[in-house]
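Remarks on the structure that follows.
What you see is the complex with one protein chain gone and the rest in place.
Labels run A, B and C following the written order; every chain starts at residue 1.
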Amino acid sequence: MKEQDTSGDLSLDRLVFFSDAVFAIAVTLLVLDIHVPDLPRVISVADSWRMFTDQGPSFFAFVLSFAVIGRFWMGHHERFRALRHFDQRLMWPNMLYLMAIAFMPFATAFLGRNLGHFVPELVYNVSMLVLSLLAYWLAWTVRRASGPGAPPADGLDMIIAALVCIGLTFVVPLLSQWGMFTALLWARLERRLYSRANASAAAAR
Amino acid sequence: MKEQDTSGDLSLDRLVFFSDAVFAIAVTLLVLDIHVPDLPRVISVADSWRMFTDQGPSFFAFVLSFAVIGRFWMGHHERFRALRHFDQRLMWPNMLYLMAIAFMPFATAFLGRNLGHFVPELVYNVSMLVLSLLAYWLAWTVRRASGPGAPPADGLDMIIAALVCIGLTFVVPLLSQWGMFTALLWARLERRLYSRANASAAAAR
Amino acid sequence: MKEQDTSGDLSLDRLVFFSDAVFAIAVTLLVLDIHVPDLPRVISVADSWRMFTDQGPSFFAFVLSFAVIGRFWMGHHERFRALRHFDQRLMWPNMLYLMAIAFMPFATAFLGRNLGHFVPELVYNVSMLVLSLLAYWLAWTVRRASGPGAPPADGLDMIIAALVCIGLTFVVPLLSQWGMFTALLWARLERRLYSRANASAAAAR
Partner (left out) sequence: MKEQDTSGDLSLDRLVFFSDAVFAIAVTLLVLDIHVPDLPRVISVADSWRMFTDQGPSFFAFVLSFAVIGRFWMGHHERFRALRHFDQRLMWPNMLYLMAIAFMPFATAFLGRNLGHFVPELVYNVSMLVLSLLAYWLAWTVRRASGPGAPPADGLDMIIAALVCIGLTFVVPLLSQWGMFTALLWARLERRLYSRANASAAAAR
């Protein structure tokens, strides 16, 4: 019996470390999308500085996606803390979620090279929405596998923030990603609604 | 004695995590094969949308290979759950299997850039066959190393499905990979035959 | 209670292995920046040798950055040894630190292709300064999370050495990175000042 448990834990470890590896690779591959300028042998400092700063949009996309993927990794990390045992039903939701993570380097490169264009901005924001939805689905699966004591699935804040970004794309494509910061607002709202629901549930008892 | 066991387990951990890392990298590298369009400064939304959707075949190849490698990873995961101790004889079969996994990004890129062409379709489907055969061999090795209680080696479903894909390549190259879905059918058949064999073995006793 | 501890440890494991993966990928991606010469079918040995040695600056940048990232990994390793439990407050400082690590392949490629140019040299040295500062911040966070017995945060030696490199960039850009070797000097100085401070603190008691 104890052996079976241990085996279950190694299975969970593998799932978790496989996910971590995909996160880590996706986040580190982002840098490959930044174009490395080849300076001519003779060039003024001003010109070479401009060739460097021309990559500005790519730097922005790198920092943005690093923060986004990092934020999602933290969510994954917190979600799986509640989990004690491996559950076969986690496999495909987690795999689909990782597929969305692994897609981010493309969305990032497409955005970084064409910042402000409608299509790349939309592709990026829709990628974030898909990611948020898959994260939410995974959170539900983990909660179901964790047993009664588990915290409720969250992640609604990211979904709403991604929707805000998509809305902004139709108005100011260039600034649409800043909509992600509204996630802080939705997270606060989510917690307040949740604690109110808890309070009224306790009052009803 | 106990120390030796622990050492054996760390050896097994290393083998497993090394394999996981190769899987994770192979699956994440797939995205690098999707060409990132550079849009001109002035371009209509329709044109930039077309430049994006031109990558359709690469997106298809990305999703397909992610699912295939993901499916093989789950098989590897399930196979190694039965294993309690490290076994030196697992080394080369596992290494050859990982070589076939690491080759998939090439087969995927070749397919994605030339979807529907006979040669890339054949190369992709033969890669899946080789992968299935090596997975089957590895499953046998793991079973031998696991001791009497281990589940029987499976994986015949993937081998037959890959053969179906190869057959389809000669008829409709473009659709040949859909043959992988027949694996669901073969898996069901395999389980039925296996349980019938078990039943008759029990009756003979 | 014990379960919570175990969960905390798996959380710490994930944080540590995620960081290790980012370090490992960043350090291995460096090699992709070295241009691989395509030799014509007929070429003298002297000419093909020259085409190989033309990559000299890239080889230098590869070895330099491997040593730098390796050195920072060792610091991260030593720092986290003192840690017993996972702490949520480590998350963002560690993530920002990893972002600086993941940026190094770009700084390395930019340097390797344009060795001796002022701007790439400055970008590289400033990257090292940012890395050192984030490492120092992380070291403080780890110390706060480790409890009273933890060794003091160090890393001042790397900060000062990076400043020396930046200073050298304005004088001899080509040789500015050698300023990193002065870190050995500052480390010795730091230890001497620290033990003197400890001695006088003990005398005061």
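The rule is short, and it goes like this: a residue touches a chain if its C-beta (ideal position, glycine included) is under 8 Å from a C-beta of that chain, and two chains touch if they have at least 3 such contacts.
These numbers come from a predicted model, not from an experiment.
Visitor: For the chain that does not appear here, which of the shown chains does it touch in the whole complex?
Guide: Checking the complete complex, the chain left out touches B, C.
Visitor: For a quick check of understanding: of C:Leu30, C:Met91 or C:Met180, which residue touches the chain that isn't displayed?
Guide: Spelled out, the listed residue whose C-beta touches the missing chain is C:Leu30.
Visitor: Can you work out which residue in B:Val68, B:Ala109 or B:Leu156 touches the chain that's missing from view?
Guide: Of all options in B:Val68, B:Ala109 or B:Leu156, contact with the hidden chain holds for B:Ala109.
Visitor: Which residue numbers on subunit B touch the omitted chain?
Guide: Contacting residues on subunit B, toward the hidden partner: 3, 7, 10-11, 14-15, 17-18, 21-22, 25-26, 29, 32-33, 91, 95, 98-99, 102-103, 105-106, 109-110, 113-114, 117-120, 123.
Visitor: What is the set of subunit C residues that contact the non-displayed chain in the whole complex?
Guide: 16-17, 20-21, 23-25, 27-32, 34, 36-39, 43, 45, 48-49, 51-52, 62-63, 66-67, 70, 73-74, 77, 80-81, 84
Note that only the chains that are shown with their structure count from here on.
Visitor: Assuming subunit A simply isn't there, give the groups of remaining chains that still touch in a chain of contacts.
Guide: When subunit A drops out of the picture, the chain contacts leave these groups behind: B | C.
Visitor: When the mean CA coordinate of each chain is compared with the mean CA coordinate of the whole protein, which chain is closest?
Guide: When every chain is reduced to its C-alpha mean, the one closest to the whole-protein mean is A.
Visitor: Only C-alpha atoms count here: how many degrees separate subunit B from subunit C in terms of the superposing rotation, rounded to the nearest 5?
Guide: 180
Visitor: Distance from the CA centroid of subunit A to that of subunit C, rounded to the nearest Å?
Guide: It comes to 26 Å between the two C-alpha centres.
Visitor: Roughly how far is subunit B from subunit C, centre to centre by C-alpha average, rounded to an integer in Å?
Guide: Distance between chain centres: 37 Å.
Visitor: Where in subunit A do residues touch at least two different other chains?
Guide: Only 17, 21, 25, 29, 32 qualify.
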